[in-house]
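Got a structure for you, questions after.
In this view, the complex is presented without one of its protein chains, the others remaining in place.
A and B are the chain letters, set down in written order, and residue numbers restart from 1 in every chain.
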Amino acid sequence: MLSHEPEVRVEVQNLRREFDSKERKVVALNGVSLKVREGEIFGVLGPNGAGKTTLIRILSTLLLPTSGVARVMGFDVASEPEKVRAVINMASGAERAGYDYISARGNLWFFSQLYGLPSEVAKARIKALSQLLGLDDYLDRKFYMLSTGYRQRVTIARAFINDPKIVFLDEPTIGLDVMTAMSIREFLIKEARENGRTIFLATHNMAEVDAICNRVAIIDRGRILTSDTPTNLKRSLGAPALVMEVSPLPVNLAFLGAVEGVKGFTTSVDEERGLARVQVVVESEECVRRALAGVAASGMRLVSSWRQQTTLEEVFVSLVGRGFVEREHEVGE
Amino acid sequence: MSSVKTVLASIRIGWYRDFGWTNPLTGFLMKTIAPVASVLSASIVYWLGSSAAGSFDPSHVSYIIVGAALYTHVAGYSWVPSQAISEGKWSYVFPQVFISPKSSTPFLVGRCLASFVTSALTSLISLAFAYYVAAAIFKSSIPFIVTPLSMSLLLGALLANVPATLGLGILLAAYTIFASKFEWALPTYVAGLLMVFSEALFPVSVLPWPLSAFGNVLPFTQFIRAAREAVVYGSVSAYSYYVGYSLLGGLLFLGVSLWAYRWAERQGRKKGIIDRKVV
Partner (left out) sequence: MESRLWLRALYARMWVRVMSVFNEPLWIAVNIGFPFFSSVGLGLLYASTGLRSFVGFAILGGIMISFWGNVLWSMASQFYWDKQVGLFEIYLTSPAPMTAILIGMSLGGVVNTAPSAVLVAVAGWLFFAPPLSPSWLAVVLTLALTLASLYAMGMMLSSLYLAYGREAESINEALHEPVSLISGVYFPSIGNFSPFPFSVQVFASLIPLTIGMDALRRALFFSQGLSSIYLHLIVLSIMGGALLLLSSKTMKLLEEKGRREGTISVRLR
């Protein structure tokens, strides 16, 4: 049997998007290139303001790129939006849009008609999707009667109603409880595996990416820093991260940046215990010793320290030098 | 003292809400167009009917211009408190006002007073504008008394009417606390009811009995009558009677409304319905 290379469904080359706001020009995407194939769940992971939503909006034909090319199923999103629209769908976790006085079923039927689905097909699909998403008992409730979680399930069902080749999801599980988020993730994995759908997922939830994405691109300030499978990315760091708890507050850890072999660190303050927790991404065991010695030399008290299995957060820290949250503060300034 | 501060602050919020989306001049013009048009509509309806019937009387045009301008004035700001609540429910402003231990009445009063100023100006402009346009298109001179005295009397009537309108506004607000649907449709009802029952376009005696009596006791009816005495008929004694009636009736009404609102507010807190949102 010939193993065939899965087809490329999304191809982005050197994509750039600028926004002119009153005070300044914002470069939301700054030369993004990527390829996503059939059956892949592709995550775009980055802090607030990194450009995830902008990328999704360009790919789903809601926004034009300033320069660069983006193709979906081979169609150019800028010049052939109609062709792209026929094969995609999208949903945003912040949205949960629907007609309030219409039942969930009615809403889904309505959305299916925007794709010209014959009613029989639409009904069958609504049934199948709602079974998978645990919506069965809620289909006949009016939309406004549904809780946030169930509205979100309807939104996800909507995004698959037209049997799309590619689904763009922007933070699909934001604000949901753990169980709901998990069942949505299971659904996404199933859709990609069994139906060969491509799922393009923008999120700043690292656990989500770790749990379901085949590949992830880490994006920061409009640039893709790296792109690989989550496992490979974590493995690439070499040594497990060093975590230290130091006191008293406030701590000054600037020297850590200069320690040889430290790729970056992120700090969170525990006010209650009066200490700071520092996560340091290190190259080697040698570097760990240097970092610990540096703390001792600085006069701060080392309350405790341990090593931790690497997560995508450390990958981000190693690339940017700072943590997600710190990065969001910086960008906000 | 602090409630005076709240009132002043919410007057500012009210103005910002009305004009913040554009420059004040455009905002104001946009707010003036509607009353001008509805005053003209009513005068033209009268002109057309009475010309065909051969009963046209220029002084009756003044009657209608004053009535139409002033009922839209009342309608224009009486629903602001309930609007403030229903908008606030959406934007989470009102629940915040509401959960503070103080009463939310000063907030509503401020919003209402902010609109009073706007609405008084737009009504006076529509009055003047309609006067000129009517004189031009009906080709007749429309009687109006324009003297310092008549203008101060008109202003007095507008001010004397504030308690009554606030009363109406607060009463509607009391309802809006409970309403979770369609409360934004209230203004059309308020405007419609005022148009028919406050002697805005025709004497209330035209209405069948219990309705005519209802129209007759409304402080708004007395307010419009007073304004007509000020700028059309010129009887100061009749004016004083009507203004007194509208002020006292208004204060009474306001008292009842405040009581109703306090009750609604207490119920609302008890049942926790204030941030319930249904489209």
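General observations
Heads up, the rule we're going with is that a residue touches a chain if its C-beta (ideal position, glycine included) is under 8 Å from a C-beta of that chain, and two chains touch if they have at least 3 such contacts.
Because the structure is a prediction, the values reported are computed rather than measured.
Partner chains of the missing chain, restricted to those shown and counted over the full complex, are A, B.
Checked against the hidden chain, the listed residues A:F19, A:F255 or A:W306 yield one contact partner: A:F19. When the omitted chain is restored, the residue from B:Y77, B:F116 or B:F138 that touches it is B:F138. Touch with the chain omitted from the figure is made, among B:A37, B:V146 or B:L159, by B:A37. By the touch rule set out above, subunit A reaches the unshown chain at residues 17, 19, 57, 60-64, 82, 85-86, 88-90, 92, 94-102, 106, 109-111, 113-117, 142, 158, 162.
If you put the missing chain back, the residues of subunit B touching it would be 21-22, 27, 30-31, 33-38, 40-42, 44-50, 52-53, 55, 64, 90-91, 137-138, 181-182, 185, 188-189, 191-193, 195-196, 200-203, 206-207.
Going forward, only the chains that are shown with their structure count from here on.
Here the spacing of subunit A and subunit B, counted between their Cα centres, is 53 Å.
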